[in-house]
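== chain A ==
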Amino acid sequence: MTSYSLFLGCTIPARLPNYEVSARKALSRLDIDLVDLEGMTCCAPPPVQSLDLETSLAIAAYNICLSEEADLDMITLCSGCFESLTVANETLKQNEPLKAKVNGILAEAGKEFKGSIEVKHYLQVLSEEVGKEKIKANIARKMGNLRVASFSGCHLLRPSKILKFDDTEHPHAYDELIEALGAKSIWYRNKQKCCGGLLRGYADDIALAIAREKIINASKAGADCIVTICPFCYLTLDLGQVLMKSTYQEEHNLPILHYSELLSLALGVDVKELALEFHKIKIDSILNKIG
Partner candidate 1 sequence: MQKPKLALYWSASCGGCEIAVLDVNEKILDVAAAVDIVFWPVALDTKYKNIQAMPDKSIDFCFFNGAIRNSENEKMAKLLRQKSKILIAFGSCACDGCVVGLANLWNKESIFKRVYIETPSTINPASIFPQNKVKVNDKELELPVFYDTVKPLSHVVDVDYFISGCPPPVACIANAFEIILNNKLPPKGSSFLPNKSVCDECPREKKDRKISNIKRIYEIEDDKITCFWDQGVVCMGPATRAGCGAQCLKVNVPCTGCGGPGPQSSDQGAAMLNAVASVAADPKVLSQAADPVGTFYKYSLANSILRRKIKE
Partner candidate 2 sequence: MTETKEFNVPFSKEVASRYGGETVMLCYQCGTCASSCPVAKTTEKFNPREIFRLVLLGERQEVFQSNAIWLCSSCYNCQERCPQMVELVDVFFALRNIAAKEGHLPKIYSEFAFALMNDGRIVPVSKFIERKREQIGLPPLKTIGTEALRKILAVTGFDKLLLKKEVES
């Protein structure tokens, strides 16, 4: 059993209980122990970075400090949190003057960034630590030829110089984890392109247009569903389809799942425990297919 401090972030607890519940259940079945620490805040993602980069570093570092104090590596479910925390963690580890500056700020909050822990995305833990074999060995439900359009989003992989997970031009870790569940990960056009999620709220029309292309490309390739690992991609594509109905008068009805949900299903978690009612686009077709 490996323990991690769970960095939950803002969006998941506020909007996606179905993500959280499936992740907690799946990870616990794979012997990953999640520790909830007191006092965590927002990770300072791009919207905060846009206001002040150095403040954002300090906020991210503050959260890392809590994990350092608990002597636990950190795990995130959200790619946005993963990216902002890792960028802060790695940058501060390497840039002494910046670290000193940030520690000057953190001193006000009684913290000191030491650089003693790692930040990991749960997909990274599944891929590098748990491993496909262990997942395969625990599978309790067949995927019945499910054709999955995998979508890893941006901030799991990029900026690759800092995140150092998988190969950003030829990513394979995520697809392998999907195939490990018995589903088929299919190719579709512009698979690695952004979903536009970060423009939601500021330029909804653009965000929606980008998301729409994604939905269309995946549908064209014959996907049964898109599986995401980031709450923003999920919201953009799931909720987005509701908006597409009113904006474009289109009904795509392409189910969007979190990877943790697919994983929970494969591991045999009772469907009733997964709060699937939170999906805007119903996933009954998927449930039927995998029995």
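Throughout what follows, a residue touches a chain if its C-beta (ideal position, glycine included) is under 8 Å from a C-beta of that chain, and two chains touch if they have at least 3 such contacts; residues count from 1.
The set was built so that all candidates are chains of the complex that A comes from, given by their letters.
Quick caveat, the model's predicted, so the values are computed rather than measured.
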item	value
Candidate number, among 1 or 2, whose chain touches chain A in this complex	2
Partner candidate 2, residues of chain A touching it in the complex	8, 10-11, 13-15, 17, 20-21, 24, 36-42, 45-55, 58-59, 62, 66, 98, 104-106, 108-111, 154-155, 158-160, 168-169, 192-194, 196-199, 201-203, 206-207, 209-210, 213, 273, 275
